[in-house]
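As you look at this complex, bear in mind that one protein chain is not there, while each of the others sits in place.
For clarity, chains are labelled A, B and C in written order, and residue numbers in each chain start from 1.
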Amino acid sequence: MNSFGRLFRLSIFGESHGPAIGILLDGVPPGIPLSEEDFSADISRRRPGAKGTTLRHETDLPLIESGCYKGRTSGTPLLLRFQNSDTRHGDYDAFIQQPRPGHADYIAGVKYFGCQDARGGGHFSGRITLGLVAAGVLAKKILAGVTFNSQLLGMGDGGNTDEAMTGAMAEGDSIGGVVSCRVTHLAAGLGEPFFDSLESLLAHVIFAIPGVRGVEFGDGFGAASMRGGEHNDVFVDEEGRTDTNHCGGINGGISNGNPLELKVAFKPTASIAREQLTWDFEQKKMAPLCIGGRHDICFALRAPVIVEAAVAVVLADLHLIRQSCLRGCFS
Amino acid sequence: MNSFGRLFRLSIFGESHGPAIGILLDGVPPGIPLSEEDFSADISRRRPGAKGTTLRHETDLPLIESGCYKGRTSGTPLLLRFQNSDTRHGDYDAFIQQPRPGHADYIAGVKYFGCQDARGGGHFSGRITLGLVAAGVLAKKILAGVTFNSQLLGMGDGGNTDEAMTGAMAEGDSIGGVVSCRVTHLAAGLGEPFFDSLESLLAHVIFAIPGVRGVEFGDGFGAASMRGGEHNDVFVDEEGRTDTNHCGGINGGISNGNPLELKVAFKPTASIAREQLTWDFEQKKMAPLCIGGRHDICFALRAPVIVEAAVAVVLADLHLIRQSCLRGCFS
Amino acid sequence: MNSFGRLFRLSIFGESHGPAIGILLDGVPPGIPLSEEDFSADISRRRPGAKGTTLRHETDLPLIESGCYKGRTSGTPLLLRFQNSDTRHGDYDAFIQQPRPGHADYIAGVKYFGCQDARGGGHFSGRITLGLVAAGVLAKKILAGVTFNSQLLGMGDGGNTDEAMTGAMAEGDSIGGVVSCRVTHLAAGLGEPFFDSLESLLAHVIFAIPGVRGVEFGDGFGAASMRGGEHNDVFVDEEGRTDTNHCGGINGGISNGNPLELKVAFKPTASIAREQLTWDFEQKKMAPLCIGGRHDICFALRAPVIVEAAVAVVLADLHLIRQSCLRGCFS
Partner (left out) sequence: MNSFGRLFRLSIFGESHGPAIGILLDGVPPGIPLSEEDFSADISRRRPGAKGTTLRHETDLPLIESGCYKGRTSGTPLLLRFQNSDTRHGDYDAFIQQPRPGHADYIAGVKYFGCQDARGGGHFSGRITLGLVAAGVLAKKILAGVTFNSQLLGMGDGGNTDEAMTGAMAEGDSIGGVVSCRVTHLAAGLGEPFFDSLESLLAHVIFAIPGVRGVEFGDGFGAASMRGGEHNDVFVDEEGRTDTNHCGGINGGISNGNPLELKVAFKPTASIAREQLTWDFEQKKMAPLCIGGRHDICFALRAPVIVEAAVAVVLADLHLIRQSCLRGCFS
């Protein structure tokens, strides 16, 4: 299903070229100052326009349809709705006949028995992440005092970013990238030992972001080739601090008070300017496909704020759950 | 919380040195042939004994306490319980005073306000995965016709496995490893476009396995340095088949009918034979720590069947959900 | 939280005098024909205007914001949004100072620490049930072939309805009522033996309707004064049919294929025309209160379609779950 969370709960909706997209947030604590302008900073970080991102205009801020009164959250479900505009229906009509490689065109038809709204990728569009970014704004307000640092570590082969962009653009191609997120001043004790481990919950939401191919914590895949004596983080004081942070701030599925550190791999944009060969369901044979329209050469450029939002919504939920423990315990 | 699943739902319980560990399965379809012996093959795959795994005896099969009648599942909740034995309480007493690096000793105390059962890692013990492996047996019965191939791709620096083990053992150290899982004959259409994407659900359960540091699908982190024209899988027939499988069998969060492929990074075993320095909460200073007892040099050796179980329980749940769609749709 | 359901999942939102109210539906099967006009019949049944209901205009139909394409459900989350209009803010300002007896004014302040939108009852308004009624329309489409018969059994003391209305109106008072719902051609096998018994799920949603004070199935409270030999329904054929239906169509928490029968008690409308005494939080003493505005004398008049919707959404969810069993079973 398309919702997530226990006490801070998100339900996402919308198609790229339908009337609106957005997100419904349940469990937002009452009394948080909130206006539509509060979303502008993060939505700007996600906005295309820089080199390598699309030229489509997305100036929109969400409309707050419920759950907010006199500039503060009221505690009831909060609906954030983004009206769609500046859409070009014709761009996408051909993809029912000839599904784009690397896209959900084909599988959406299987999943929804041909009833899907295929325009602009429909519900599979990257545009749907606008709602997640907006939810992240609320989540970060709940997590007052916690700091986030998210960035694009590298694109393409990891060499000079501009050269990678320029090279891909010249060849009508696209490139992937790796995004890191580091969270500091996070309380210890968030997460559960098994099914709701902190890594489990974070990876759950991060892998919901279109185009994510891998998630790792701390040393991640590098840990597989390390020795235990090298990977173990030694506790150096009463607060559980460690000088190294190979585990990325998590022991046994639970935040240990050191910085939370994770990395996310994004695949290259599936839509590329140059011609591709793929199956044509009308001609019943392979046929060349040209994807028009405007597309990011590297959508990982937009991804840091999206990954940050994914991380924040999980942490906000766990923060609220932890509050219940801190007051509810009997020890 | 320590449960997972929508229609096929797992709830795990138990401490390593408490009376019992196990798992409660809800939503098991009725009529599946089942006996306690059905668990022996997978539990043997998980069992230590080979070079590099501990010598502790774990011969146990689960007791089926409910949900099974006359050799078939009855459709009601199914409790699988493993009685604990061969435990050595004294081994672990010191770790409350001096938490082991890389273990949950410290964070368990924070999380549970000092009330945790610390013996043998308690609920954080790798032994808890026995229940997951048992659940995987049921899941694979639900997924009749689907085939799983899970293996340890490499240990340590990826060179010769025996040399890596021998080297680590000689130095009283441990090593990590990477496990792959490949699933074939899986139906297309499993998973949801956003929060319950197939990657999201799989990563959620896989990251619950103690010691996992990274999860990737298809080309995974490698995709970040690829071009789109290289990474896109071209559809070559009416069934959505592709000659390449860079996406690991998933488009838009949904299985596309091609093999599901993923890799999991395991950190090196945290318990190592040689002395480590760590904080001593009684002496209030750093002090040397020696961890006795029996420990795996590379617990990734046991991990393939555990990863496979994690994958299977997710797929079984999605298979049941998909059945509902196939009959419930109106198109 | 303000959502419900497993495979057919509802999330409700909105305040009476905020920008909009509505409901988000997840898990709607694809391919169901749907237009905004499909909601008009049921929304008309809920609409005030007749004797005993308010004169406030509620002509609105929902806007379908997502999840619907070319006149059919697309399978993705479906947002139904009702824009608010014809609201009178001034009517309600005094109720923060002096909470209305029988209303949520007081408790909303406690629950939300004074941050609630109190206008028109805010999220507690009966208007919020518009979303439930709209969800019921979808649910009944999912339950093709199942028939619903919901009616107001009686108002006030159960005597002549018009006399009861006229009497209450003359005295500036209000009256309660009992609503029945009977569902026929429902499949056997819906519901679970324990926590998700059919009665449990139905009562859960029905008790969410503002003003419900009691729910009973079959003979209900009358069963408490019956003998077993009188209450037991005797099976009379291979289909599990019974000549009597004291159990209301449910055995062991599961629909048995006979008509589902239940009754719902509604309290009298809390807002009455005549003066009441209640606590004044500014004057810090008891003080008289006059509630202006337009209010139903008996809102149970509107309730049959709301109860029917509550029943339908539960049954639609269970129908989808049952589909999964019918295909997923191994017997």
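The rule is simple: contacts are C-beta pairs under 8 Å (C-beta built on N, C-alpha and C of every residue); 3 or more make two chains touch, one makes a residue touch a chain.
Here the structure is a predicted model, which means the values were calculated and not measured.
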| Of the listed residues C:Asp26, C:Asp60 or C:Asp196, which contacts the missing chain in the full complex? | C:Asp196
| Considering the whole complex, which of C:Thr161, C:Asn251 or C:Gln323 touches the chain not shown? | C:Asn251
| query | Which one touches the absent chain: B:Leu79, B:Leu138 or B:Ala164? | reply | B:Leu79
| task | Could I get the residues of subunit B that touch the absent chain, sorted low to high? | result | 1-3, 7, 9, 11-15, 18-22, 24, 26-27, 30-31, 63-67, 69, 72-79, 81, 111-113, 115-117, 122-123
| request: Considering the whole complex rather than only what is displayed, give the residues of subunit A touching the chain that is not shown. | output: 6-7, 29-33, 72-73, 76, 141-142, 193, 319-321, 323-331
| What subunit C residues would touch the chain not displayed? | 1-4, 6, 10, 12, 99, 101-104, 106-108, 110-115, 123-124, 128, 154-158, 168, 171, 173-178, 188-189, 192-197, 199-201, 203-205, 207-208, 210, 212-238, 240, 242, 246-248, 251-257, 265-272, 274, 276-279, 281, 284, 286, 300, 329, 331
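Definition applied: only the chains that are shown with their structure count from here on.
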| request: Name the most central chain, where centre means the mean of Cα atoms. | output: A
| task | Over half of interface residue numbers shared between subunit B and subunit C means same, under half means different, so which is it? | result | same
| note | Rounded to the nearest Å, the gap between Cα centres of subunit A and subunit C is 37
| task | Would you kindly tell me how far, in whole Å, the mean C-alpha position of subunit B lies from that of subunit A? | result | 25
| remark: Taking each chain's centre as the mean of its CA atoms, subunit B sits from subunit C at a distance in Å of 43
| message | Touching at least two other chains at once: which residues of subunit C meet that condition? | response | 7, 30-31, 72-73, 76
